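Dropping a structure here in structure tokens format, bear with me for questions.
All protein chains of the complex are present and in place, except for one that has been dropped.
In order of appearance the chains are A and B, and numbering begins at 1 in each one.
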Amino acid sequence: MLWRYIFFRVLMLIPVSFSISVVIFMIVHLLPGDPIDNLIRVGSSPDDRAALITKYGLDQPLAIQYLRWIGAMFQGDFGEAIVLRRPVADLIAQNLPYSLALGGLAFAFSSIVGIILGTISATTRSKIVEQFMRGFILLGSTVPGFWLALLMILFFAVQLQWFPVSGAGGWSALVLPVLTIGFGGVALVARVTRVALLDVKREDFVMLLHAKGLPSYKILFGHLMPHALLPVVTILALRIGWILGGAVTVEFVFGRPGLGSLLIRALGQRDYPVVQGCLLMLALAVMLGTLIGDVAQAAMDPRIREAKT
Amino acid sequence: MLEVRDLEVAFGPVAPLSGVSFSLEKGETLGIVGESGSGKSLTAMSVMGLLPLSGGRITAGSIMFDGQDLTNLPEPAYRKLRGGRLGLITQNPMTSLDPLQKIGPQVDAVARLHLGMNASEARARTVEILGTLRIPEPGTICNRYPHQMSGGMKQRIVIAMALAADPDVLVADEPTTALDVTVQAQIIRLLDDLVKERDLSLVLITHDMSVVAQTCDKVVVMYAGRAIEHGPVEAIFDAPQHPYTQALIGCIPKGLSDDEHLTGIPGTVPNVLNYPKGCPFHPRCTQAKEICATDVPAFVQHGNGQAACHFPGAPQ
Partner (left out) sequence: MSSMTGIAARWMAGYRGTPVSRAFGSWLGKIAGGFLVLLVLTAIFAPWITPFDYAAQDLTNGNAPPGWPHLLGTDQFGRDVLSRVIYGARTSLSVSATAIAISITAGMTLGAAAGYFGGFFERAVMTVVDLTWSFPDILIALIFVAIIGPGLTSTTFAIAIAYLAQFTRLTRAQIVRLKRETFIEATINLGAKPHHILLKHLLPNAIAPVIVVGMLAIGDGIVLEATLGFFGLGAQPPTPSWGAMMSSGTAQLFLSPWVIIFPGVVVAVTVIAVNLFGDELIRALDIRDRIRGS
């Protein structure tokens, strides 16, 4: 049953990835001016221009151009960076590990701490703890990430000198970026966990669980948590894309290499092949994230497994 | 076995239940009837000690069960009773089971918890109980999820959970309201059989007077959070003393003639937030006099029953 669900869910990715790739492909065509000027360095030789035109078939209909472009992508050819003069694929390969390390740690941090805090705030009877959690959740979900990053640098790196100001050397350089991304993530996950737990608590079947004489901790971990985790898993899966996308700001501020800072730099320099490559990778991450989230949900909830096929 | 005396329940400043008393012996079925919002479910929750879940608490009265007062029983001890000697059957079988768990483990949990059985013993017991409840293929049912079953089936599962630890008292809160009419009769008959076979005490909460007439030994009629009449079923049905009870009985269709009109009770049940002064029923009562609007009537003995009315037995 689950495999059937996964099969159809993956099938649904095809139109989605098609539309995303079309949008990203169209970027250079929607820009003012000739697409070729957006894809090549100013002052390139006519031979270079001609080579690029033939490669992407820029003199042919858009549909053909798209097919050539996406075909090249599938072969790992993301084009040539205009400013950095290197294959975009190399740039991505070089930056991806940094993004994955930061994203992975931030993901783990925000999910573990978020679920724990959310559970505490939903189950506690202490008003003070609850008010504190509400305040924390509010702060975490509203404070702009880049500003928090700057404050972290000012306080922990400059004042206390506990961690390096920027760069990607060693584990200590990861602490502040992970905390910055994690802060918002923790707040989000904690909020969703809290709301979901409070929602499930009101369901009829929970009363019957109490009526069966189950102790509270068994009800919480055996019944409430699996329900509450359903929306949390969705959010966490979405978060995979968000963390890679949201890391854009943090990587930029901390001067870390990564897909995000690569994208921002490329946007500033109008290096469109790099922009396209980065966006495609981030979009891929988002799609994978939602896929994993949906499959995880289906694995947890028998109703979804059967309904959505 | 179970004796409730002058029970009063409050949610913050609101007191939706007051002055509810009844008693129940072994092997007896007690019906609690009333319209929705009359406090029937709250009574059930009070007996099960589940009021704190929704923020309510017992402010006065006592609930004696087998010689101990449940109103000041500490939670761990209450937990042993719940699902053990006190079983609950809830109103809506559609939402009463955990949708993420298979049926088997949900029923097994009771025997494991209260009878100290291991997994395989508990499962054997589950299969056995499902069998006695006339559920076909109990073994396969254990591997099903709640959403794969019909409402009547689910209600049987809920009953199985309530029975798993051989309770002394079963509280059934409108066990058939959410079911199809044909299934309703089956479930009621099932409960009736269980009481006879197992010598159970059953508190049957319902708004259906005809169900009470068929199955119960005693009845408590509730209105606006108060018990207004109680006594043996025959006495109450033969000579209802309270105008509200009279009206309720009058609402049962006789089904004898074609020109019979369905009767109702004019007016609506008052809101929890503004219960009327005096007798709670007086705004809808055809017999109401001045005193009914000012003084709460005390119970008046009549035969084996009691009715809280200033003018008991007055013909409608």
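Following the convention adopted for this analysis, a residue touches a chain if its C-beta (ideal position, glycine included) is under 8 Å from a C-beta of that chain, and two chains touch if they have at least 3 such contacts.
As the structure is a prediction and not an experimental result, all values here were calculated from the model.
Student: Have a look at A:6, A:27 or A:120 and name the one touching the chain we're not showing.
Tutor: A:27
Student: Which residue from A:113, A:129 or A:267 sits in contact with the chain not drawn here?
Tutor: Residue touching the chain left out of view: A:267.
Student: Specify the residue from the set A:58, A:133, A:179 or A:248 that touches the hidden chain.
Tutor: Here the residue in touch with the unshown chain is A:248.
Student: Which chain A residues touch the hidden chain?
Tutor: So the residues of chain A touching the missing chain come out as 15-16, 19-20, 23-24, 27, 30-31, 138-139, 141-147, 150-151, 153-154, 158, 202, 238, 241-242, 245-246, 248-249, 252-253, 263-264, 267-268, 272, 275, 279, 282-283, 286-287, 289-290.
Please note the rule applied: only the chains that are shown with their structure count from here on.
Student: Let me have the rounded angstrom distance from the C-alpha centre of chain A over to the C-alpha centre of chain B, please.
Tutor: The separation of the two C-alpha centroids amounts to 52 Å.
Student: Quick one: which bits of chain B touch chain A in the complex? Just the residue numbers, please.
Tutor: It is residues 48, 50, 53, 79-84, 87-88, 90-92, 95-101, 109-110, 113-114, 145, 147, 158, 161-162 of chain B that touch chain A.
Student: Which residues of chain A touch chain B in their complex?
Tutor: Chain A reaches chain B through residues 203-215, 223, 226-227, 300-303, 306.
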